[in-house]
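Only one protein chain is missing from this complex, and each of the others stays in its spot.
Up next, chain A:
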Amino acid sequence: MAEPLAGRAEADAHHLAENVMHFGRVLRDAGLRIGSDRIALALQALQQGGLASRRDFKATLAACLLDRADHRLLFDQAFHIFWQDPDLMGRVMAMMLPSVESRAEGRSGTPPAQNRRLAEALFPRAAELPQAAPPPEQRIELDAALSFSQREQLRQRDFDTMTVEEWAAARLQLRRLQPLFPRLLTRRRQPAAHGTVAWRASLRTLGRGPGLAIRHEAPRERVAPLIILADISGSMSRYSRVLLHLAHGLMNPAPSACSAGPRPRISCHVFGTRLTPITRALRQRDPDQALAAVSRQVQDWSGGTRISACLHEFNQRWARRELRSDATVLLITDGLERGDEDDGVAGRPDLAAEARRLRLSCRRLIWLNPLLRYQGFEPRAAGVRALLPEVSLHLPVHNLASLEQLAAILSERTP
């Protein structure tokens, strides 16, 4: 009697192991970096327990397969879909055919809002299959979304490729940016010709040659991290391309510039009506590919500006993760809030307060203002007056490069 039962348990365990493996692969396809060692760990963990309830099972898989907070949501959704229904094929059919789904809804509850990336990982060939027409409800939803964000003037913008001269000019600008990267001393030390005595290294010389040779060490230097917040709204559209080139050049310095010393950690966000982190997109070495990636990601080219709301979002969501107290923040904007003055409801963040928050959490807040290059610039706009007292440096953008070169690049883009 015990024989077939044991055999069956083994078969079940095998089945489970296979499913966990498939689940891991789904997560991997969805962009989580899960090595086979993590899957092996999960299987090992499941032998210890975690099969008592669905919640335990999920917690066990999460502890073994996850390694960052950002992925929790994706994991939850994947878990929900993958383990909800043992009949996965049934789910697939349900997802393929909207009409079936709507009838099944009463039975299985409402499906969770699913991530597109995840859907593609789960059903990689969904796009190739003949798609039924989307149900009418969905279309209404889309319309609603569009009318809601009407003010943002969602517009994808195509960058044309960079000319050789532009590229050379951008490189040239970078060399003039050295003051943006102050060297800071760290508490870590390195061997040096002069400095304090390095006792450990000195005593080790005893084993090698005659007598004790005194070695020295000095504090290691580090370059202050840089955070770029660039305005890409309508009023800045003439400059935004150049600014992105600038940011890309800073993140991918020419090989000759690399040898100059430690490289700074740079992160970059752009904002118009919403804040978009583009650090990852700019890591591509090729400037045109990088800018193409940025333009795919950014939704609010040349729209209105909500500086205070975007600074608020940065302070809330990103500052704690990216902004160290020794960082330099480069705020590139003309300081003109425009577009939606009328939605100035009570909840709207105060620009001066947000700028102060930003200044208090970094080492230096530098404002690059393209308008400053005009003679007789006066801080009249409300946004400019709110920002001015909070910044450590207020520079015209044309200080970065030679005036002629920047003007040449700008004039090319002038509509």
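The rule we apply is simple: a contact is a pair of C-beta atoms (placed from the backbone, for glycine too) under 8 Å apart; a residue touches a chain by one contact, two chains touch by 3 or more; residues count from 1.
Definition applied: contacts and distances are computed from a predicted model.
Student: Would you mind picking the UniProt name of the chain not drawn here, from "PAS fold-4 domain-containing protein", "Carbohydrate ABC transporter permease", "Thiolase C-terminal domain-containing protein" or "MoxR family ATPase"?
Tutor: The UniProt record for the chain left out of view names it "MoxR family ATPase".
Student: Identify the residue among A:Arg241, A:His269 or A:Arg357 that touches the chain left out of the display.
Tutor: Residue touching the absent chain, from the options given: A:Arg357.
Student: For review purposes, identify every residue of chain A that touches the missing chain, sorted by number.
Tutor: Against the left-out chain, chain A lists 33, 35, 37-38, 41, 44-45, 48-50, 52, 55-56, 58-60, 62-64, 66-69, 72, 186-188, 199-200, 203-204, 206-207, 210, 212, 315-316, 320-322, 324, 347, 353, 357.
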